[in-house]
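Excluded from the complex is one protein chain; the other protein chains are retained at their positions.
So that you can tell them apart, the chains are marked A, B and C in the order they are listed, and the count of residues begins at 1 in each.
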Amino acid sequence: MAYVALSEAEKTYILHGVEDDFRCDGRSRRDYRPMELETGLVSNASGSARLRLANTDILVGVKTEIDVPNPLTPEFGKLEFFVDCSANATPEFEGRGGSDLAQELVLSLQNAYESPLAFDYRTLCLIPGQQCWKLYIDILILECGGNLHDAVSLAAKAALFNTKLPRVTATLLDAGITDLIISDNPYDCTRIGIETVPLLVTVCKIGDYCLVDPSAEEEVCSTVSVVVSVSMRNGEPFLSGTHLTGGGAMHRDTMRNCLQLGLSIGEHLDKLLTKMLKLEQERVGPKRPKTVGFLK
Amino acid sequence: MASNFELLSEQGLRLDGRRPHELRHIKCKLGVFEQPDGSAYMEQGNTKVLAAVYGPHQAKGKKTESNDVIINCQYSQATFSTAERKNRPRGDRKSLEFKMYLQQALSAAIKSELYPRSQIDIYVEVLQADGANYAVALNAATLALIDAGICLNEFIVACTASLSKSNIPLTDISHFEEVSGGPKLTVAALPTAEKIAFLEMSERFHIDHLETVIETAMAGCREIRDILEAAVKEHLLHMGSAADWARVC
Amino acid sequence: MSALADETIVCLPGERLCRTEDNIVLGIGTYEQNGYIYASKSGIVNIDDSGENCQVVSVHKPGFHLTIPATGDVVTARVLVTTPKFVKCAIFCVRNVLLESSYRGLLRKEDVRETEKDRVDIYKSFKPGDVILARVINQLDQSFLLTTAENELGVVIAYASDARKTRVPMVPVGWSEMQCPQTTIKEPRKVAKVLPESSINAVK
């Protein structure tokens, strides 16, 4: 995280703000900062999304490749995450600077997407045991404004929604091996089901109150935070990869109500995101206005 | 190298329908991020680049007795930027090469005597690479420097040029034309002062064609400079409108 | 034989020791949390009331354990580099605990002596290779700031600086000079007022 230097007075100011549920930017403990989401920015990638959460800016590109499935799980496709902290965010990330933050984000995403109930790997399988799709989800962090876990998971889900997998027909050749023909007609493609794809919600503990969507300053003066990964399956929320970060410890009861807070917020967030993505889908139709991208 | 494609059709149109000396459509925006001191986004055709500038600040531990500015650049290309996925955004030979070229070109533009013993960090992130990556990166870096308020001698602008089979020079080469065999020349120039800061050729040019190709590239640079100047003016009007000094110019 | 007399209490990290009153001072191995003092090291609790009414609660860990030089400790260090302004040394022993890895120490010119600080001549006080006793003032970001401004602090073992192969430790003669027993060369040093082992054996 870009290290924001705060004096003790500023920390107590933020702490008092959190105590009477009125943070320094006017939000209550349960509010998110305004977000802007846009899909289909990068034409080279099969799916892309850009999310700007206040001043956290994430760009995600999804590229596809044909690969051999893992022998232990022959009928599952593959998913690989890669996080790149661009030096645009802070000079600290120059060269190999941001590698441990990137490592932490990749691990929490892998953990959340690991279960086939969270992400249906079966749809990525072409021929069980022989050929399957491998999706590379490349996440580029352009600006750090706090709450990276949520922004990255939202952007990844939007990019997966936007991904177009070309239709593949298999023809049986004489020697028993099957040959795959990938159709290059851009409109003849299948989409990936993202209803149960999990969202990470960071519930951050400052003083003895829990709040959602911490800004960079709030993250500096919080000792510990719970990353709740919420996945919706026919209506009810499930947990797919929750863990603690921040190097502090948390009492059992505060952990329980952090969990409740995270679940309710996660549910709400998921509904909003699916509504937004539907809007994006119509927008991308023939009468679509130009994608604005960074030109706004 | 025999180009298997005919870069220029009989009616004088290129593969993507442009005239020989026509640039790709340029769109740019200054001040895209808050945290860097200066930032810019530039699109030239399908090549999309983000640039950020930090500084001038104290040089981190490097040799600082030479009393001119240390320009520290980094060129990195997003893994999804090209059709074939790159497994490492930076650190490979090409990005290190471009990093050196950026440093060389920008040190010609920045008035280094105004910032003795300090360091300016310029980071360029290519979101989508569709030919002339270096040229667009340099233009974006120039815009970011202007947004950061760093004194420049002049707009430093880069443009690429090539030669079709019928020896007609072409400006602003896209990736498809580059791949289909056209020789490529990249020029970074200070257009009004008619000075060339950096020149690079991907293949051999015949001597008597070299002159005309460089001239077309310089013409391209002048054209790009006018577009960038208009964009900067428009940005300043927009920025200044809040403090109502927009009516001044 | 139960060496443990009844009143020594063994404590583990996280155990509550006592309530914080104003006359109780936290020693090493303890920390204070909402009104109570807790142990942060495993070992024997000892409460010594050194001052008039203030008691120092500390946990003493028997056996060897890793230590970091804390402010106020007397450390043993070897002089590495001497420059006109400061002396760089490597701390290899804290109090009586030998360290496995040495930490960097810095002894500034004005911390060498209590009086007439500015007229100290580093070359007349320390030579690379000497072993010195010093006290830690505070911790800079990577090294420790040392001082030798007391009688008992200063050079303890020094070697004659001639290029002889067999380096014989010099004997302190007076507070500011040391003499090599073989070549009787006198060399200026800031000598620590300590009864070195060598002089006792010489007398016996």
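Definition applied: contacts are C-beta pairs under 8 Å (C-beta built on N, C-alpha and C of every residue); 3 or more make two chains touch, one makes a residue touch a chain.
We take it that contacts and distances are computed from a predicted model.
Participant: Of the candidate names "DNA replication complex GINS protein PSF3", "Exosome complex component MTR3", "Trafficking protein particle complex subunit 20" or "ZYRO0B16192p", which one corresponds to the UniProt protein name of the undepicted chain?
Facilitator: "Exosome complex component MTR3"
Participant: Using the whole complex, pick out the displayed chains that touch the missing one.
Facilitator: A, C
Participant: Could you list which residues of chain C touch the chain missing from the display?
Facilitator: 3-4, 8, 10, 12-16, 29, 31, 33, 38, 40-44, 61-68, 99-101, 103-104, 113-116, 139, 141-142, 151, 172-175, 193, 195, 199-200, 203-204
Participant: If you put the missing chain back, which residues of chain A would it touch?
Facilitator: Residues 3, 5, 71-73, 92, 97, 103-104, 107, 111, 114-118, 224, 231, 233, 236-245, 247-252, 255-256, 259-260, 263 of chain A touch the chain that is not shown.
Rule of thumb we're sticking to: only the chains that are shown with their structure count from here on.
Participant: Looking at which chains touch which, would you call it a line, ring, star, complete or other?
Facilitator: Shape of the chain contacts: other, as it matches none of the listed patterns.
Participant: With centres defined as the mean of C-alpha atoms, identify the chain lying farthest from chain A.
Facilitator: Here the answer is chain C, farthest from chain A.
Participant: If you average the Cα atoms of chain A and of chain C to get two centres, how far apart are those centres in Å?
Facilitator: The answer is 53 Å.
Participant: Quick check: how many Å separate the C-alpha centres of chain B and chain C?
Facilitator: 61
Participant: Can you tell me which residues of chain B touch two or more of the remaining chains?
Facilitator: none
Participant: Which residues of chain A are in contact with two or more other chains?
Facilitator: Within chain A, no residue contacts more than one other chain.
Participant: Which of the residues in chain A end up touching chain B in this complex?
Facilitator: Counting only chain A, the residues touching chain B are 2, 41-45, 48, 55, 57, 59, 61-63, 65, 82, 84, 86-91, 94-95, 136, 138, 140, 142-145, 293-296.
Participant: Which residues of chain B touch chain A in the complex?
Facilitator: Chain B reaches chain A through residues 27, 29, 32-36, 39, 41, 43, 46, 48, 50-52, 54, 72, 74, 76, 78-83, 85, 89-91, 121, 123, 125, 127-130.
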